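What follows is chain A.
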Amino acid sequence: MARGSVSIVIERCKACGFCVEFCPSKVLSLSSAFNSKGYHPPHAVNPDKCSGCDLCGMYCPDFAIHGFRTDKAAAAAAEAEAETEATDAR
Partner candidate 1 sequence: MSSSLCSLTAPANPVEDLLRTDRMPHIWCPGCGIGTTVNCFSRALIDSKTDLSKLSIVSGIGCTGRVAGYVNLDSFHTTHGRAIPFATGLKLASPDMTVVVYSGDGDLFAIGGNHLIHAARRNVDLKVICVNNLTYAMTGGQTGPATPLDVITATAPYGTYDPAFNLPYLVEAAGAVYVARWTTFHVKQLARSMAEMFSKKGFGFIEIISPCPTLYQRRNKMGDGLDTMKFYKQMSKTKHGAPTNEVGLTKSGEIIVGKFVDRERPDFTTMMHAYLNQRLGDDYIPAEAPVCS
Partner candidate 2 sequence: MHADPIGVLTGSHFMDGDHAACEGAIAAGARFSAGYPITPSTEIVERFSHRAPKIGATFIQMEDELAASIAILGAVWGGVKAFTVTSGPGFSLMMEHIGYAAMTETPCVFIDVQRGGPSTGLPTLPAQGDMMQVRWGSHGDYEIIALCPNSPQECFDLTIQAFNLSEMYRVPVFVMMDEVVGHMTEKVVIPHATEIEVEPRHFTSKDKSAFQLFAPQGEEQTPEMAMAGDGYKVHVTGLTHDERGYPSMTPETQDRMVRRLVTKIRDNASKICLTEEHDLEDADVVVISYGITSRVAQRAVEMSRAEGIKVGSLRLITAWPFPEHIIRALAPKVKGLIVAELNLGQMVREVERCAGGKCRVVHVGHAGGTVHQPEDILKAIEEVVR
């Protein structure tokens, strides 16, 4: 099970290839799809290898991708949901 995942803002991507090249786990590859500007955004071809290190996020010149730890994200989401429930109950 992957420890991490990536979130891609497809329309911002300019297909520079930094994230693909410098991902330490070779998770990404440029896809054959393209955004409205004609660039091929990346997609996760090895999602299971993603550690959520966010190096892709640091490299991206276009703020089009970032990585996150799924366990932390789940915990944060659970916490947020619990808070919402508590507020609704009041």
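Some observations on this one:
Just so we're on the same page, contacts are C-beta pairs under 8 Å (C-beta built on N, C-alpha and C of every residue); 3 or more make two chains touch, one makes a residue touch a chain; residues count from 1.
Behind the choice of candidates: all candidates are chains of the complex that A comes from, given by their letters.
All of these numbers come straight from a predicted model, not from anything done at the bench.
Within this complex, the numbered candidate that touches chain A among 1 or 2 is 1. Remark: chain A residues 5, 7, 11-12, 14-18, 21-22, 39, 55, 57-63, 66, 68, 70, 73-74, 76-78, 81-82, 85 touch candidate 1 in the complex.
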